[in-house]
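One protein chain omitted, others in place.
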Amino acid sequence: MAVEIKIDNRTVWVNLLKQNGNLLELDVDGKVYQVDLLHTPGGTFSIIESGRSYNIELVPQNHPKKYTAHTLYNTFDLEIIDAETRYLINRGSNGTASNEKNISSPMPGKVVKVLVKEGDAIQKGENAIIIAAMKMESEYKAPIDGIVKKVNVKDGDTVEGNQILIEIE
Amino acid sequence: MAVEIKIDNRTVWVNLLKQNGNLLELDVDGKVYQVDLLHTPGGTFSIIESGRSYNIELVPQNHPKKYTAHTLYNTFDLEIIDAETRYLINRGSNGTASNEKNISSPMPGKVVKVLVKEGDAIQKGENAIIIAAMKMESEYKAPIDGIVKKVNVKDGDTVEGNQILIEIE
Amino acid sequence: MNHIKKILIANRGEIAIRIMRTCREMDISSVAVFSEADRTSQHVRYADEAYYIGKAPSGDSYLNIEKIIEVAKNCNADAIHPGYGFLSENAKFARRCNEEGIIFIGPSPEVIDQMGDKIKARETMIKAGIPVVPGTEGSINSEEEALNAIKEIGLPVMIKASAGGGGKGMRLVHTKEDIVSAVRAARSEAKSAFGDDSVYIEKYITSPHHIEFQILGDQHGNAVHLFERECSVQRRHQKMIEETPSPLMTPELRSEMGRAAVDAAKAVNYTGAGTIEFLVDDDLNYYFLEMNTRLQVEHPITERVTGVDLVKQQIKTAEGHPLEIQQEKLFQRGHAIECRIYAEDPDNNFMPSAGKIYKITEPLGLGVRTDGYVYEGYEIPIYYDPMISKLIVWGANRDEAIRRVRRALYEYKITGVKTSIKFLERIMNTPDFIDGKYDTHFIEKNKELLLAKDPCDNCNDMVAIAAYIDYLSKINRVQEVNQGFAPAQSRWKKVPYINHF
Partner (left out) sequence: MNHIKKILIANRGEIAIRIMRTCREMDISSVAVFSEADRTSQHVRYADEAYYIGKAPSGDSYLNIEKIIEVAKNCNADAIHPGYGFLSENAKFARRCNEEGIIFIGPSPEVIDQMGDKIKARETMIKAGIPVVPGTEGSINSEEEALNAIKEIGLPVMIKASAGGGGKGMRLVHTKEDIVSAVRAARSEAKSAFGDDSVYIEKYITSPHHIEFQILGDQHGNAVHLFERECSVQRRHQKMIEETPSPLMTPELRSEMGRAAVDAAKAVNYTGAGTIEFLVDDDLNYYFLEMNTRLQVEHPITERVTGVDLVKQQIKTAEGHPLEIQQEKLFQRGHAIECRIYAEDPDNNFMPSAGKIYKITEPLGLGVRTDGYVYEGYEIPIYYDPMISKLIVWGANRDEAIRRVRRALYEYKITGVKTSIKFLERIMNTPDFIDGKYDTHFIEKNKELLLAKDPCDNCNDMVAIAAYIDYLSKINRVQEVNQGFAPAQSRWKKVPYINHF
């Protein structure tokens, strides 16, 4: 079964051609590899290809078809693009096409100070809110010129990762 | 629900009296403990009792109701004695009442030499078979005086752990 | 002479465990305290005893003096070790310990007051004849004062928390316009870190090297120094890499600065472990910066080259033992480097990265030490410092040490949260670092090299293959309870290893 996979900004098709236990023959975008592959249920992969030993660790993300992959040297964002994903991408609701008009928290933290209120005009790059996490304060700026449509948090609130804090229109 | 538990050679009854999240009140053989207990699905327990911090690791054994428990200082064999276990113990088929007439391998290995053949008379303490594992040879002796009834392995065989090698009667 | 039998560690994370390890080696019982966010922290499990002290914000727990004193009394602890941060440089806490007959493992409250307050410390050093950086004489109480100070000293200036340390409550100001927001930010950070928001202003030395000397003093007037630590690799005014010996140091300068450090310690009758921080410019002029009256995060590199367990020395001097260490017998063997592993995203302005640790592989082998506290499945709380581990590496010389750090960082894997590991690895490959030619502007100066993506031939395709196999397993609903390695879709035990098609 051929599957489309997005690695960072590159998209490849992968297909299993042959299998004999741990020995697999696969096609990656037209290139054929013979690999000796073992993996744990936790996502640790040991792959030997042409004698080279690769260690890869797949870390599942919140989304079931998304991973972060760690090789010994690098980190990649991965996504399996199956029929369902394609459908969602077309509908624009895959989460990848994030709304660039809002300010959201990249990680959990605490609101130190909201610097704007609903109805305020705000310019791109202007500070809108200060969030503290792990003893560091960060100032979040407006991504566009606009009017503050909604402020979802107040000073002292605890926020989750990826929570939308301020909506701008 | 009170449950009977065997720890090495001691048997205790344990019962949960009260629970509030991580805080438990339990009765162990009439002694009441208030503990702050957290555990992982992998069997790592952190228990704080009267301020003392205990770390316990439960390692599941092949038998579903048997564990090996590791504290920071000690190792214990544990067994949950529920109705089913009691029934099996009474029938003598719990695996704990092992057949003391046979010679079995305590661990996987390779047969170096079988020193007896079927029909041989053998005395208690006499060497019957040599097994090699991890570059060490061990001689296994007859547990009783008797006649070799059956030899299940031959020189060069690979054996599993707990396999019956020689039956004596 | 007091014999300490039980120590309460008024701290958390790696330093709590670090201290408990030495306690264990000295047959001293250790007592952990923990906040609501820290019940699952490793230090709670490492300790012999553990007590809850309050809600997650440190003001409600690790900074709650009376609660900690109460726990210490109830469990009969003879002594309290404050670690670093939190109450470690809080004179009031040290005083309360003394009042309750509990040994505070650190200097006297008077010395903490005198040296811990950066403004008083400067005065003391000026009196002792040690050069200091030009700056305000007292703390800054208004925006006007700040603006006036700048006029006198000249820009750029550094705003610093009076009670500070560890880079918290510090702001560098280049332009007049930034002074107000910088003072506000420094105050706010200082308040939350130390419970004291007073700040002062110092001339900013261009191209400065941050070099500090470790000192040890006893209750009998003896003091020694354990040489320098070079701490110039910093981001956001916080140390990231420390090494000893300093590549900048000469034997003459070392002995001169070492003598100054010992003089400073003796001037205040310092007891226990402390650190004199200096700024050194390119012409090897040195200025007293501040004194840290506590154990330093980076103390392990000194331990590694001198062979001295600094926590053990703290405990012994707190018991009243005279120092067994003589200055002339101390020497540095080889070279040690510490890398701080932060849960943060170097590609995104070092933003802290809280979350759950997925997997950890510790680097091991010759010359490698790690001091950490996180474990697989641990959720890093948002309330405390993002430093999750320290890697301390030793080599026979600087070149061997750098190569070994690279090897150790290559082995070190922490997944689930973003960490500084890859960034540290790039620092080890940066010519300025390799040549030992760097000051506190190193990261800024080498930004382009440090934020570059690493090459990776065809491991891209291998990654795609791994994800593909994982996806196939999932859609085929292959449930594996087994921890071990297995071929795709089948169990290892059942399929013997196959070596050709």
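Note that the chains take the letters A, B and C in the order they are written out, and that residue 1 is the start of every chain.
Quick note on the criterion: a contact is a pair of C-beta atoms (placed from the backbone, for glycine too) under 8 Å apart; a residue touches a chain by one contact, two chains touch by 3 or more.
Everything numeric in this text was worked out from a predicted model, so none of it was measured.
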Worksheet, complete the sentence: Contact partners of the omitted chain among those displayed are A, B, C
Discussion item. Tell me which of C:39, C:184 or C:426 is the one touching the absent chain.
Written reply: C:39
Discussion item. Considering the complete complex, identify which of B:137, B:155 or B:169 is in touch with the unshown chain.
Written reply: B:137
Worksheet item: Which chain C residues touch the hidden chain?
Response: 17-18, 21-22, 24-27, 36-37, 39-40, 52, 300, 303, 307-309, 312, 333-334, 356, 358, 362, 364-372, 376-379, 396, 400, 403-404, 406-407, 410, 482-485, 492, 496-497, 499
Fill in: Interface with the undisplayed chain - residues on chain A
22, 36, 38, 40, 46, 48, 51-53, 55
Worksheet item: Residues on chain B that touch the omitted chain in the whole complex?
Response: 1, 3, 5, 7, 10, 12, 14, 16, 18-26, 28-29, 31, 33-35, 37-47, 49, 54, 56-59, 64-65, 67-76, 78, 80, 82, 106-110, 112, 132-138, 158, 161
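As a convention for this text, only the chains that are shown with their structure count from here on.
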Worksheet item: Touch graph of the chains shown: is it line, ring, star, complete or other?
Response: line
Discussion item. Using Cα averages as centroids, what's the distance between chain A and chain C in whole Å?
Written reply: 31
